[in-house]
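All protein chains of the complex are present and in place, except for one that has been dropped.
Right after this comes chain A.
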Amino acid sequence: MDLYNEAQKRKLEFTTRRHFLKKCSTGLGGIALTSLMGPQYMFGSNNTVNSLDPASLPHFLPKAKRVIYLHMAGAPSQLELFDYKPALQKLHGLDCPQSLLEGKRFAFIQGVPKMLGPQFNFKKYGQSGTYVSDALPHFSEIVDDVAIVKSMHTDEFNHAPAQLLLQTGSARSGRPSIGAWVTYGLGSENENLPGYMVLVSGGKNPSAGKNAWGSGFLPSEYQGVQCRNSGDPILYVSNPNGMSRDIRKKSLDAINEINRTQYKEFNDDETLSRIAQYEMAFKMQVSVPDVMDVSKEPEYIRDMYGAKQGEASFANNCLLARRLVEQGVRFVQLYHWGWDMHGDSKATSLNEGLKTKCGEVDQPMAALVKDLKQRGLLDDTLVVWGGEFGRTPMRENRGGRIMPYYGRDHHTEAYSIWMAGGGIKGGISYGETDEIGYYGVKDRVHIHDLQATILNQLGINHEKFTYHFQGRDFRLTDVHGRVVKDLLI
């Protein structure tokens, strides 16, 4: 370890120690602390990384042990789902005032667009009396367990950069994704499964492509492992046809025996590590197909999610996400593609397309929260749901022309997400937007704030969690981000 890294590590140890001495009054016993703080390197690999030793993580007592992130790729409209704006209805069809357009950059809106009222009805639900749109009947049942953040904002108004900003903290590719950061810092709790797994539905990968779950400059072992919907759930996990598990066992034993001989000859510890990796690969050949098999669930659970065996659906993926976190996977990332409702066709209209999408996710996402809760997993599992940006209160007028259907353009200034479990307050709404949902006017939450908050729940101080690359210390939150304390229990 070079001087600089050593300095970093010492400093961190110092602050962590000090933090516990001074500020932790939870009265946790030493044993519990050790078990919470003991990191396990993902896959137990022992490679030389050139940065902060993650052994000093977590920085403080975590509320959440794992994360399920439900990314609605394409960006759902907050105005049709969570952010109820009756005043916008009154302005429906009127020209957008210049004051909302001046100095603003849009992806497609040109000239003067018309205002567009909410296309769905809203009602109050739960003890909290939270407004939810008619499009999300199942979600309305869990409102008392979730916190809706209505004042999200971002810097990017195109899908790929906005998704990258959300998932990696930077709008340009090449940075590690949040799941990679987390597994780099905290490792996996299950040595037979990757610590960071990705499930995709909706027919396409997100716009940001595999960079959205890449490891960036972190070692490649921290990249998200994508579980495939057909064929091998993880690439090459199955033996070739005709190679039984017996034969695989015999051949692996031979490989490992030869490698032990090799170790005796060359005395290279990396050879020992390779033996361990091959043993783990052998275990994964069983554990991966097993955990990915929804037929192992009882029928009533499958029905609860609306999961059907063999489908590449969001419902199946939600159920799989629960199975994965149950097995100790640290970070499960779901993408559901197809929320980009511009109104250029029926499928991308608010009235039709958005309804279809809501139908695909509403039951499974509500089931996920309920199911985690009934298993006692919700307390230390953080669930986050949301898109990469919001939609304009104006109707899209691509090329300055009237579009065939109702649609909204990309919008950076205000949108809604929800979070549940993992130490997040239930039954609250956080942040407020103006009367038409254009700007956040109270308690604005930036993407970097969201990231800081997620890390915080995992016991990580986002300002101290750095990786030295190309001459500087990189953070998920760049030089920004603040933990949204009001969201926390």
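We adopt the following convention: a residue touches a chain if its C-beta (ideal position, glycine included) is under 8 Å from a C-beta of that chain, and two chains touch if they have at least 3 such contacts; residues count from 1.
One rule holds in what follows: contacts and distances are computed from a predicted model.
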item	value
Chain not displayed: protein name in its UniProt record ("Heme exporter protein C", "Cytochrome c domain-containing protein", "Iron ABC transporter ATP-binding protein" or "EfeO-type cupredoxin-like domain-containing protein")	"Cytochrome c domain-containing protein"
Omitted-chain contact residue, chosen from A:Ile258, A:Val286, A:Ala347 or A:Ile402	A:Ile258
From A:Arg274, A:Lys355 or A:Lys370, residue that would touch the chain that is not displayed	A:Arg274
Contact footprint on chain A, counting only the chain that is left out	2-4, 6-7, 10-11, 14-15, 18, 43, 45-50, 105-108, 110, 157-161, 172-174, 194, 200, 203-211, 214, 219-221, 223, 225, 228-232, 234-244, 246-248, 250-251, 254-255, 257-259, 261-263, 265-268, 270-271, 273-274, 277-278, 280-281, 284-285, 337, 410, 468-472
